[in-house]
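One protein chain is absent from this view; the other protein chains keep their places.
For subunit A:
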Amino acid sequence: MQTHVRDIMDAIYKKYGYDFRQYSEAHITRRIMNRVRLSGLEDISYVRSEVMNNETFASQLLQDLSITVTEMFRDPGFYKSLRENVIPLLKTYPFIKIWHAGCSTGEEVYSVAILMQEEGLYGRTTIYATDFNQQALNKAKGGIFSNGLMKEYTTNYQLSGGKESFLNYYTSDYDHVIMNQSLKRNIVWANHNLVTDSVFAEAHLILCRNVLIYFETELQNKVQKIFFDSLINGGILCLGAKEGLRFSDLRDEYTELDKQHRIFKKKY
């Protein structure tokens, strides 16, 4: 990393314990420059002392660095493949543990809960949904989303092979929708940092989509090891549409269940 950026990341780590030192530099730099512009700072050289002395600024910057953009049924083809290729495997277990890492504001988690419900598996499923952004987790827990987005999500849901009317899963007023309580009942929300925290659970299925793209290769490898150690033999790993195991030391430990949709199965 370039010196200014490096110094800022060191300061954040020392003072707040969040470790962004192995995140992609172009991404980090862009977010910092955005914050420089929004806060009316003259240039990046002032950011370090703001981080050290101004907690409001620091917490804004932390939010900037955690990108929480997400959607329900993002990449409908992925969910379709989950139904077709993964559900039959999950059906063979008496109980199912899912770890959803980097779950952001929860849209993906509710999508998976809906899918499990439609496949008759939700009763014996626990979803551990984690993120290191507490603000995002709080929103996820609330399950309240903007009504304006529902049209797009409904399209995604239908394209993903949804079996019901999407309206069945939430109640809406003019601006907002709230997800049904029955979807929330088996979700455990928890704060977990993939960089600094350790193995999570004996999971049958791990989803971590569009989080690793923000990491440098070495950190990707470290996190891949955590996923590997958290999965049971025969467990399933789902990555984002543009993520893979190509650069991972562990690529030979998995078979590809669906190459296009980045679904992998840990070998026995």
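In the analysis below, a residue touches a chain if its C-beta (ideal position, glycine included) is under 8 Å from a C-beta of that chain, and two chains touch if they have at least 3 such contacts; residues count from 1.
Here is the rule we go by: contacts and distances are computed from a predicted model.
The complex includes a chain that is not drawn, and of the options "Cytochrome C", "Putative zinc-finger domain-containing protein", "protein-glutamate methylesterase" or "Urea ABC transporter permease subunit UrtB" the UniProt name matching it is "protein-glutamate methylesterase". Screening A:R30, A:K91, A:K151 or A:R185 against the full complex identifies A:R30 as the residue touching the chain left out. Of the listed residues A:S81, A:T130 or A:N210, the one in contact with the hidden chain in the full complex is A:N210.
What subunit A contributes to its contact with the hidden chain is residues 2, 24-27, 29-31, 67, 69-70, 74, 76, 159, 210, 213-214, 217, 241-243, 247.
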